[in-house]
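Selected chains from the complex are presented in situ; the others are not included.
Chains here go by letter, A, B and C, matching the order in which they are written, and residues are numbered from 1 within each.
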Amino acid sequence: MDFAAIVAEIAEEIAPFRGQGRVANYIPALGAADPHKFGIAVATRDGDVFSAGDADERFSIQSISKVFTFTLALDLLGESLWRRIGREPSGSAFNSLVQLEQEAGIPRNPLINAGAIVVTDTIVQHFDRDRAVDAILSFVRQRARSEAIAIDQEIARSEAVTGFRNAALANFLKSFKNLENPVEDVLDVYFNQCAISASCSELATSMLYLANSGEDPLSGDQVVSRADARRINAVMLTCGHYDASGDFAYRVGLPAKSGVAGGIVATVPSHLAVAVWSPGLSPQGNSLVGTLALEKFSAKTGLSVFRA
Amino acid sequence: MDFAAIVAEIAEEIAPFRGQGRVANYIPALGAADPHKFGIAVATRDGDVFSAGDADERFSIQSISKVFTFTLALDLLGESLWRRIGREPSGSAFNSLVQLEQEAGIPRNPLINAGAIVVTDTIVQHFDRDRAVDAILSFVRQRARSEAIAIDQEIARSEAVTGFRNAALANFLKSFKNLENPVEDVLDVYFNQCAISASCSELATSMLYLANSGEDPLSGDQVVSRADARRINAVMLTCGHYDASGDFAYRVGLPAKSGVAGGIVATVPSHLAVAVWSPGLSPQGNSLVGTLALEKFSAKTGLSVFRA
Amino acid sequence: MDFAAIVAEIAEEIAPFRGQGRVANYIPALGAADPHKFGIAVATRDGDVFSAGDADERFSIQSISKVFTFTLALDLLGESLWRRIGREPSGSAFNSLVQLEQEAGIPRNPLINAGAIVVTDTIVQHFDRDRAVDAILSFVRQRARSEAIAIDQEIARSEAVTGFRNAALANFLKSFKNLENPVEDVLDVYFNQCAISASCSELATSMLYLANSGEDPLSGDQVVSRADARRINAVMLTCGHYDASGDFAYRVGLPAKSGVAGGIVATVPSHLAVAVWSPGLSPQGNSLVGTLALEKFSAKTGLSVFRA
């Protein structure tokens, strides 16, 4: 397929929609984002990247980091991870505490905030607090083959100062004895992982292991087992868009994960990975124009895990 | 792939687990099922069926009927169906009323009871009450190419006499003005569709249109559009196993729908359809041994929508 | 105290507020009520009734009937009633199903719809279906010493035709095996009891047994034990205004029960009973001007169970 032409076409077709949606503004550094930005990048297993728009501009990856930490934790702990987290879609908002109370401190899945905080706790447990951030950042850099990927310290600090909802979640998890480390330590790592900045091109590249049987096609590293790669894709498909995961599966049909700064990564198992970015969000907190772009990508290429 | 060998192997491997789980006993006709029964059938697009165990014994398809009525309704109403039902996983039990109250009478998806009752209402609206049952039954017979498929009247009657939870759901939907027809009429059709009896071989065959771009590969009928086939698979994957849908996606990785009598159908887009049956259920109400058999099927064949 | 002057004063002071609130319109017969109507009546233990406004005009007592049926059921079953119903404020709307699902079919208290339906079931069980309505009606007539109190058949029929939410509740209770009689029978009696018409003067008189140690001060009948009278008052205070019960206790400080047609009855233990009527409702479904009138009554007379 002529991906260069396809991404160009998509960039053109979504142009009239640029600027739609609401930019996250709970911290100033995110609120300053230009809602007209749009980037798309497709990375194939042989190392090519096809992009359009602002695909090389870095943005805050936010919840997309949950895919990386989930990968690390699943690799570290294996099936025992599921004693502390579920793998069901939550049917509720990304930061809901309701379900956590009803289910006695077991978060629904690793891709909502509560679950991701538990995942981060397992990483803090394995490394130590300071090395945990490095471990996550190194992993992302390796996957994206870009040493330039870094943590935006201003965003990390802002999250720490305003992240009362996440502090509530972490304390709540701790009250259920589902955090092993001090709340502050886990939150510190969590806020840092969310503040990683990367571009669409880098993110698409970084997801290739999930489109290639768990093996990084460029380095040849077996990042996770083939079975785990399949499972991570499954969790992304059912849980990657919070309470809009079903809608995303219906419209796009690809395992994917969104972030509140407007990024979305998606994988086409056995084929490629794709990343989009546009800061305007839907009411559920997913990139509005980004989702539209991925819907077009799926329609134009016929690439969907459900293509019958 | 040598599907004959594979299904035989699976039947052998699950033998030690036969009898596990709890047989649904809310009506006597279901409670009488032998928990040691097990059947599996694979239907390929060129018309072959490979089966093992009790694959030709008919059982009550129950909620598997929701796939057929959803197909009919999506075809009849198109996107306007989504004004009355969502397409998100519910994260709660098959017959929960909680979410329905919180979401003002809009069921989460067409594969939980509340949503399926709305779907049936659209079919009653289009045909009339008496012809609605016929329309559904004819559709199943055509897809399965088996005129012998019939409604078990004893089960239909028993459901009607004991179905207070479904009557509660239907009245609740009506109170939100999300039923156009009389409660009794819709429930009558609903209880009849659930009481259809079919075998694994018939059910596997009946699902082939979802593995073949919406076209029935045997008759050549375009049952639904290619896009709708993809969408139905997506909804099956995210919502087909109630509050165990995420777990099923993780373990099996195929669009599927379970029924309370122990049947499960699954599709492998572009390849085939498979049906299993074993009456013992998990706490979430899905066939325990049936799920295990499908997990083995996916592992042995590598067939999963998430195979990376 | 000069109750004649007090009620006249109240009627004058609330005059500017007449017409406020939303009249219940889920059935035409209620929707036709004139929102400017207002009545108030105080009945003392020696048989005097002091009234003002439209205090002798009959209106649909609706949920006020729950006090009468609760009295009958507590007398019939004693403490065993509490195996089937709780006595906690619900914190949710009068017709919520959520709590019922979470608490496995045990309604929170006898003064919300679900609990009142269970109460009615116990009455249907004790009498039979046809005699149950008579038993309730006779009880109200005796307490109010008015044979003219009757059931508004048009309202009873309308409730039956449109009462889908109550039908949902009854079927839901039945699914939890917390209804002994057929759903239709219980609902029929329930819709009839709600359709009783009485005036403020009649209702104030009818409540005197709760202000007089369980004894009807006029007939001398011991309607319920002294302890049960105290308990009924307690349940009215904590649960009589649905999710506005706390607010009513804060503002008025009297055991009371509201109905959706705009009536409210209140008791001042050891003193008197009072009834008000005004059809405009608050968002929680309680009479707006009626509550205001009772707030003034409590302030003017100093009568409150909490007067320190």
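Details
Just so we're on the same page, a contact is a pair of C-beta atoms (placed from the backbone, for glycine too) under 8 Å apart; a residue touches a chain by one contact, two chains touch by 3 or more.
This is a predicted model, so every value here is computed, not measured.
The complex is built from one repeated protein sequence; 3 chains are visible, and the structure file as a whole lists 4 copies.
In the analysis below, only the chains that are shown with their structure count from here on.
Taken chain by chain, the contacts run in an open path, each chain touching the next and the two ends left apart. Centre to centre, using the average C-alpha position, chain B and chain C are separated by 47 Å.
Rounded to whole angstrom, the centroid-to-centroid distance between chain A and chain C, based on C-alpha atoms, equals 55 Å. If you average the Cα atoms of chain A and of chain B, the two centres end up 32 Å apart. Of all the residues in chain B, the ones that touch chain A in their complex are 86-92, 99, 108-109, 210-214, 226, 229-231, 233-235, 237-239, 243-247, 249-250, 253, 255, 267, 269-270, 304-308. Residues of chain B touching chain C in their complex: 96-98, 101-102, 164-165, 167-169, 171-172, 174-175, 183.
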